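Only a part of the assembly is drawn; its chains keep their places, and the rest are absent.
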Amino acid sequence: MSIIYSIDLIGTFVFAISGVMTGISKKFDIFGTLVLGFVTAIGGGTLRDMLTGALPVAWIQDINYVILIIAALPMVYLFQKQILKLRKTMFLFDSIGIGLFTVLGVQKTLALGLSPIICILMGAIGAVFGGVLRDTLSNEVPLIFRKEIYATACLLGGTIFYFLLQLAIPIYVAQSISIFIVILIRILAVRNHWSLNFNK
Amino acid sequence: MSIIYSIDLIGTFVFAISGVMTGISKKFDIFGTLVLGFVTAIGGGTLRDMLTGALPVAWIQDINYVILIIAALPMVYLFQKQILKLRKTMFLFDSIGIGLFTVLGVQKTLALGLSPIICILMGAIGAVFGGVLRDTLSNEVPLIFRKEIYATACLLGGTIFYFLLQLAIPIYVAQSISIFIVILIRILAVRNHWSLNFNK
């Protein structure tokens, strides 16, 4: 659980950076930028917890999340150029983030006794909804609605995670495999321009 | 309650179809389209349940809703042309849907001991908020804010339902009358271009 918790915090931090970068590129002021960082980092988990009644939501009870999100603001501002060069690293971190949030979400909601399909759905919602809120607040059609396989990677990863949990393997192996699969699908999808369009 | 439950599922299915049709017309990918179907079908009830603290929300505990919403995707994709021809049928189903969700919402929140005005309001929110979310996510000003009497039909139907409940008539009679009134107002409003605009 300690490793998971660490990577969870890293994921939160990376999503916060992505939100802050959007805020700066949209010329939001400092507060607006911070809000976008927040929303991107905690939006998904918050919706998941509100839907399942796991209230108060997790980040309200653990100050580390808030500290990391606030820390993302000076980080991005000071190292703007370097971070833009690190785009590929960012993309990898983002993929790690959604992979981890998927697994965490599935695990957390299974523990509430909800049915598997719902749990996989909650895993995907927790992973991607932060980005949906970020785009809605900055007045864009959420990218997730137009882009390469993104939430689909979470749904697949969550499904695999659920079936791995039925086998007699240690949980951290199931977690690692599932997170890896989400990341792999994401990388392959972007590299090969996979999409799920109806037309053409 | 069994008839109500059946029509509730039908309402969910019809709203899912409306969301899926919007997604296809907006050229969202398959996942985005499915999300719009989901949001349209369960958005209203979810907000109502979150506001009143009836958590976890209903569809999380009953897999039938999720199955029906997912089923809407291939349905619309395969029968696109026929469904477009069925526009009037769709409109009728949609009206049945908001009528039923209004009555269900009022009944559910009265059972929580909330005051009548709040319950009628919750009935309307449960009926119409799915469409508001659908439009916001697809970057439109929610149609409900510009269109013919829509939520107003729910508020009127909910009010009538509340007063009928005070009379010594069987509950299913009160339900049927109220649902019928919502549908009737809706049909008359669209046919006669009724609206509540301030200017002219």
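When the chains are written out, they are named A and B in that same order, and each has its own residue count from 1.
The definition used in the following text is that contacts are C-beta pairs under 8 Å (C-beta built on N, C-alpha and C of every residue); 3 or more make two chains touch, one makes a residue touch a chain.
Please read all numbers here as calculations on a predicted model, not as lab measurements.
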Check your understanding: With 2 copies placed here, how many are in the full complex?
Key -> 3
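In this text, only the chains that are shown with their structure count from here on.
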Practice item. Let me have the rounded angstrom distance from the C-alpha centre of subunit A over to the C-alpha centre of subunit B, please. Key: 30
Check your understanding: Touching subunit A in the complex: which residues of subunit B?
Key -> 23-24, 26-33, 35-36, 46, 50, 55-57, 60-61, 63, 66, 77, 136-139
Review point. Contact residues on subunit A for subunit B in the complex?
Key: 50-53, 55, 112, 114-115, 117-118, 121-122, 132, 136, 139-142, 144-147, 149-152, 155, 195-199
